[in-house]
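A single protein chain has been omitted from the complex, and every remaining protein chain is retained in its original position.
Coming up: subunit A.
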């Protein structure tokens, strides 16, 4: 009956109630959105890279190395010489390594020079491996593998030819049109920056810049350690062996093992993760060259620490907006107290105690907020569905999962609790009015 009374009372004042409801919906939607995006960004961070024990690059900041090697943001200030890679390759604790070379782009998407080892060893999320939706890895230096987003946005299929451009911008005046690449594989979506990558071999990347891989044969060939990622390539090689191999080599149509001059970074996998700190120390103190080794987990935590300040600021702003909405709600209820004195007197006369009057006012406040929360849930859920692609394309935010999470429930619980606390202000005013309300309503 109290809820029925409260609902009828609110319906009676629907114009002002709707305006208040509108402000509640906006503030709760903001709060839910911020909380949801915060969770998604945190998930994106933690799922960006896993299974990589150490990232090695030329000396720079820890965050810079992480950003350009994993998030493909920014640029390396200098490269890692291939001779230093050879030293790492020989390190007894190093189980595998994946080279990363950056510098080019294709229609705004970063081109990553690497090897098939990338598709085998790089993991994301809960140690999930990359997988191909169609095609496979490199079987030629003229092959390219593209991430899911690149394929979707540019509508590429396996077999399509692409040209990479010098530099990192969407617009470049230097296209390597004489060295087109053929898409050999498309990766499944991961929700990580891997989806936005165009992957070519190190040798393919070198060749488009006019440096023949064979010029580097003085150096040892990369990856003496078993490179299972090249199994597909090996299989394909077996097939290629049936053809005129020497002619294909001349045109870069096979997978060369010649090393490049330098690379941007290396992902290392250790035979024992316990040795990570020790190996990091050894790399950072390597005498022959200046190298920087970072632990991805530590760097991610530092980066998240920076990001979370912005996120906390957003959360703070949302909370302030919510508070202003609650003040509006209280004002609405307080403003009606004078006109409701007669109503309160009638309720008192028919047996409603002051406590009941207090609860009635609180029920009205809670009803408005509860409806506001429900509408907010629906609006934000709908918004996430409608804007999922846009969020992904514009901000790299992959919208996964439901809004109905424990975090969201906590947010709604806190909003309702705050409403309940704030509603004591008009409720106590009504309580006092009820205490002094006599039978006369004149």
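A few remarks follow.
Throughout what follows, a contact is a pair of C-beta atoms (placed from the backbone, for glycine too) under 8 Å apart; a residue touches a chain by one contact, two chains touch by 3 or more; residues count from 1.
As a convention for this text, contacts and distances are computed from a predicted model.
For the chain of the complex excluded from view, the name given in UniProt is "ATP-binding cassette domain-containing protein" [choices: "ATP-binding cassette domain-containing protein", "Methyltetrahydrofolate--corrinoid methyltransferase", "Pyruvate:ferredoxin oxidoreductase, alpha subunit (EC)" or "Dehydrogenase"].
Touching the missing chain, out of A:35, A:104, A:120 or A:343, is residue A:343. The residue from A:59, A:316, A:355 or A:401 that touches the chain not shown here is A:355. What subunit A contributes to its contact with the hidden chain is residues 1, 4-5, 8-9, 11-12, 342-343, 346-356, 437-442.
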